[in-house]
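Removed from the display is one protein chain of the complex; every other protein chain stays in position.
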Amino acid sequence: MMLAKLLFYFFALLAVGSAVLMVTRRNIVHAAVFLVTTLLATAGIFLQLEAEFLFVVQLLVYAGGIMVLFVFVIMLVNLDIEMRAVRFNKQWTVAGALAFVLAMQVLTALWVGRKTFHLPAAPAALAERNTETVADALFSHFVLAFEVASILLLVAMIGAVVMGKRRAE
Amino acid sequence: MSAGNEAAGFGTARGVDTTVLGENEIILNMGPQHPSTHGVLRIKLRLDGERVVDSECIIGYLHRGVEKIAEHRSYPQFAPYVDRMDYVAAVSNGLGYCEAVEKLLGAEAPPRARVVRTILAELQRIASHLLWLGTHALDIGALTPIFYSMREREEILKIFEKYCGARLTTHAFRIGGLQYETYDTFEYDVKRFCEALAARIDEYETLLTENRIWVGRTKGVGVLSADDAIALGVTGPVLRASGVQWDLRKAQPYAAYEQYQFEVPTRENGDAYDRYLVRIAEMRQSRLIVLQAVEQIPEGPIMARIGKVLKPPPGEVYHSIEGPKGELGYYIVSDGTIQPYRVRVRPPSFFNLQAFHRMARGAMVADVVAIIGSIDIVLGEVDR
Amino acid sequence: MVKRGGNDEDPPEKRPGDESVPDASSGASNVLQFPTSLKKVEPEAAAEAAKPARRVPGSAPAREAPPAPAPFDNELVQRLRARFGDAIGEVTIDRKQVIVIVDASHVREIALACRDDEKFEMLVDVTAVDWPRRERRFDIVWNLYSLTKNERLRLKAHVTVGATVPSVTSVWVGANWPERECFDLFGIVFEGHPDLRRILLPEEWQGHPLRKDYDILKQDTEWVREHLGIESGQ
Amino acid sequence: MIPVSHYLFLSLALFAVGVVGVLTRRNVIIMLMSIELILNAVNINLVAFSRLYGSVDGQVFAIFVIADAAAEAAVGLGIILAFFRNRKTIHADEMDLLKW
Partner (left out) sequence: MRTLLIPVLCAVVIVALLPLIAGYIVLVERKVMAHMQARLGPMRVGPHGLLQPIADALKLMLKEDVIPTNADRLIFWFAPVASVAAALVAYSAMPIGPAFQIADLNVGLLFIVAVSSLGIYGVVLGGWASNSHYSLLGAMRSAAQLVSYEVAAGLALVSVLLLAGSLSMKEIVQAQLDQGVWFVFYVPFGFFIYLVASIAETNRAPFDLPEADSEIVAGYMTEYSGFRWALYFLAEYANVIVVAGVATTLFFGGWLRPLTRYHDHFPGTHVELLDVVPAFAMIALALYCFRLAPRQPLRVQKRVMAAAGVKCVLFAGILFAALFGSDAVREGVHGAFWFLAKVGAYIYCFMWFRFTFPRYRFDQLMRLSWQFLIPLGLVNVIGVAVAIVLRERWDWNPFFSLVPTTIVTLGFAAWLTADKLELSGTDEDIAAESAAVLPGSGE
């Protein structure tokens, strides 16, 4: 189990570290690369949690799809201006303070309850046939939500096409 | 002809405006070192994504001042220089120059010389078209045809080599005729080559003519209407692909062309695909001409009596031939001395390349390559 | 006119606008269907018969009088004279090629008339010749070709240094590059040209190489030093 | 065995970083990416709890969240592109018109 722990802390550090870098980088492409790293590290954590299917979905959809879209758009917009502009907006102190307070609150809550949750050994069915279990849940219990999600995606796609389309004067 | 009225709407090639760029627009410099600009052409493209909004050809990287050099050489001395202009069709260049000077002198090459000139010039046309075919296909991404066409071109170059000792810049002709008699197996070599060629051209056509991708890449690409072509001074296969049936070999025959039966292939659409078909058909016609010519090469001398020192009487002459790329003209002014007073070369590629701007409007980057390939330019000739 | 060997028998060059021989192609209205050799050779059947006799194998045709420019007149010339008067100067024929001297300032109108009325649809070439000893130093040469009539015509104008010549780019778009080349190599300024810049030489180059007083000693060594980083050999 | 709280700490850290990014950066694309980060932090929670309770529902929800993130990214980037075309900027504080 040593290995599992090691993996978790490695991925956790990687995720947080690159998340911080992502928020602070001036260059958007660097930021995007660090976000991809965060996402990959998260995928690793999913794998470590034995959510294999989600791991692959994270890789395929998040890292392989959404972030490619981001990178693509970043290349379309002009970066030169951005490199010279001010990185943070004016309310960064306020925002920082707010975030800090929020974090402290949750941290306290977590600290208080740190002993309550312990991960049990995974149920055999979940670990062995993760894909099938997820699929069963998705297509039986959550089938309505699933369909709604598909319609959401369709609408988003149409919206994106309309937005991205060149205005024909 | 309404070219004049259209001329205004042409958007005559100005320099590409690089200062004000629209959304998503970039300026792309293609060349002067680029795999498919056939030498040292530089094209400044203003792109909207992959689409060409504006283009400008920047030439002159190979300018050697050939016309200036001519003014300091005697007439025969200048002859080798013309080979260096369209260096893939040196024989045609030499033919045009020799005939122009002969015209200036009022002399004429004997019939045997003229027939041999015709044979070599037509072989050179085939060689030039073969080279064009290979490189054009390579530009469009077909890797294989160039090796086949080079194989056939090699045969032609071997014939040149046997005839005059040089393969590329041949200097095969002399003013007034030929320096060399044909070698012993000349007829046999030429005939054997021509007989093999028909099947070989079929082979290229199997690879390309009906290939879906090839048709997709060339059909409707770089369209040039007949009116535009004429107004732009475009000549040769590019003009004929636009539907103008005009070939100097028929219109104003020179060398021995009036003796031979051949057709002038034309197409109507004026796109890259039609230019391809026209050149392929031209190779077949050239093969027929060579076969007719080599069948009966007249006996007789190969040099006219023009004297050792050439001093054309003062005056001027314009003589043009149908080079592989179009009308190749020489405008020579004599002041009665042994050196030409002025030699102006009318290079076909120069004028054909001018039409690029017209063809490239609204094309995509990949089409630019197909269009350059289909014009068939040689920068040595454009820049001189 | 000088009679010579058969190769120069091609009819078009020797009779621009010559109506005495009915040209089969002159009636053709469709430019695109250019009459090919069969039609053209037809009026020449008689001349064709005489050809072999003149082409004696084994000997070059005896040189007659050396070719030289001679005055020339025909209907085309008369029409042009009638329309443009003094703007049309001397008309000569040299080696069966007609040369019309025109006034440089009227060249655009003449070109337009040549293109539209006389059917010289194609501008083959624009070039210049430098005669430094003459007062009007440059000859500007326009080589025209008629697809309809299969004839060539050469317009020529004498201009002084510094004089501007109207550009014919509005008549033939194809005049763009050759005019730029003339500007580049001779320094002739074409008025009304959309984009008169150097074309073959670098933008910053000094001097115009095809002028007779320009030679290798006068080349722009400054430019060579600056851009190529080498000392010119001269 | 790693306590679940560790996953929650991790999730919290990512969430906080994401919030800071959204609130402080001027660049709209980075703001959008920070939102992705926040959603990602939520996913970690969901999966960790799914593991804790031995139920797959959390993972299913994570999948929905990912689908949602995809939709959001598509529309968001579409808006950014359209905005960039019109205003030549991707800074949030310069988005001061509701209509253009």
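A, B, C and D label the chains in the order they appear, each numbered from 1.
Basically, contacts are C-beta pairs under 8 Å (C-beta built on N, C-alpha and C of every residue); 3 or more make two chains touch, one makes a residue touch a chain.
Source: prediction; values computed, not measured.
Student: For the unseen chain, which displayed partners does it touch in the full complex?
Tutor: A, B
Student: Given that one chain is not shown, which residue among B:Asn211, B:Gln259 or B:Gln339 touches it?
Tutor: Only one listed residue reaches the unshown chain, and that is B:Asn211.
Student: Among the options B:Lys191, B:Lys219, B:Arg284 or B:Lys311, which residue touches the chain absent from this view?
Tutor: B:Lys219
Student: Since one chain has been left out of the picture, which residues of chain B touch it in the full complex?
Tutor: Residue positions of chain B that touch the missing chain: 9, 22, 26-29, 34-36, 48, 50-51, 53, 137-144, 147-148, 151, 207-208, 211-217, 219-221, 361-362, 364-369.
Student: On chain A, where is the contact patch with the chain that was removed from view?
Tutor: 27, 29-30, 33, 36, 52-53, 55-56, 59-60, 63-65, 68, 71-72, 75, 128-131, 166, 168
Following the convention adopted for this analysis, only the chains that are shown with their structure count from here on.
Student: If you average the CA atoms of chain B and of chain D, how far apart do the two points sit, in angstrom?
Tutor: Centres of chain B and chain D (C-alpha means) sit 62 Å apart.
Student: Hunt down the residues of chain B that sit against at least two other chains at once, touch-wise.
Tutor: Residues: none.
Student: Which residue numbers or ranges of chain D touch two or more of the other chains?
Tutor: Those would be 84, 88.
Student: State the interface residues of chain A toward chain D in the complex, per the touch definition above.
Tutor: 1, 4-5, 8, 12, 15-16, 19-20, 22-23, 28, 31-32, 35, 38-39, 42, 45-46, 49-51, 53-54, 57-58, 61-62, 65-66, 69-70, 73-74, 76-78, 81-82, 85-92, 94-96, 98-99, 102-103, 106-107, 110, 113-120, 122-123, 126, 130, 133-134, 136-138, 141-142, 145-146, 149, 152-153, 155-157, 159-164
Student: Can you check the complex and tell me which residues of chain D touch chain A?
Tutor: Chain D reaches chain A through residues 1-10, 12-14, 16-21, 23-27, 29-30, 32-34, 36-37, 40, 43-44, 47-48, 50-52, 54, 56-57, 59-60, 62-64, 66-75, 77-82, 84, 88-93.
Student: Taking the touch rule as given, give the residues of chain B at its contact with chain C in the complex, in rising order.
Tutor: These residues of chain B touch chain C: 1, 3-4, 7-8, 10, 12-15, 59-60, 63, 65, 67-68, 71, 99, 103-104, 106-112, 114, 176, 226, 228, 230-234, 243-247, 250-255, 258, 264, 298-301, 304-306, 313-318, 320, 327, 329, 331, 333, 341-342, 344, 346, 350-351, 354, 383-384.
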